[in-house]
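The complex appears here without one of its protein chains, the remainder shown in place.
Moving on to chain A:
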């Protein structure tokens, strides 16, 4: 970290290096490490929020217009007739994007993990599994559209039950959105904590360098000149710390991404970060540096106003 900060400060260049009015290191101390940790936590929280957001929007887009029509009829012949009529009735709907009567083999495969195979031959009768019609609408399945589907199906298939697919996952979505809000709140809190840490560091550095600042004032130095020194110092610290913090965060994010991708679950896979998300993550240390510099500047200017 020290080498990085030195490089940022331009040490080692040929010729006489301009001496800072405020001694280097007074401002630094543990500050770059504090900023590194803050930036790492912020980037991880932001990545989590973005991934959750992606997963929610992607899943929503997938199932938003999805409706499941179940024909709950124990007599298989009647069930097949009602299912076929329901399909015919729905085909004329103007908002229809797609329609599929789920084949019996697929339904058997769905219940196979629980009931096994060959039930009909073993018991002499098949289990009356409802017939399923997977309906896709253009646009979301609003209550009005659900009522329209119910109206069309009711005449031809009285045993039908209609559900919007998004209703099943609503609690999951709500939980994910809550987590997303939590991640945004964490980012905001970490930004506040960073500003508070910089404020304390700036105040402490001001106190430690009070005599020097007074001399600079008496020699005709302005508040802005003094503030610029502090601002630059904290800027170097924040840039160095931020770079290290972002690198740490990227390691964590990539490791977590590998873990989640190996789950192979649809909802999780949809949470992959887009390039714009990576760009946002790359901006975290930049924004942290700006925040730190602005905080340092205002803290110093505010404190200097009390001096003559």
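The rule we apply is simple: contacts are C-beta pairs under 8 Å (C-beta built on N, C-alpha and C of every residue); 3 or more make two chains touch, one makes a residue touch a chain; residues count from 1.
Everything below uses one rule, namely that contacts and distances are computed from a predicted model.
According to UniProt, the chain absent from the figure is "Cell division ATP-binding protein FtsE", selected among "Nitrate ABC transporter permease", "Hydrogenase maturation factor", "Cell division ATP-binding protein FtsE" or "GntR family transcriptional regulator".
Screening A:117, A:222 or A:261 against the full complex identifies A:222 as the residue touching the chain left out. Interface residues of chain A facing the missing partner chain: 16, 18-19, 21, 23, 211-212, 214-223, 225, 305, 308.
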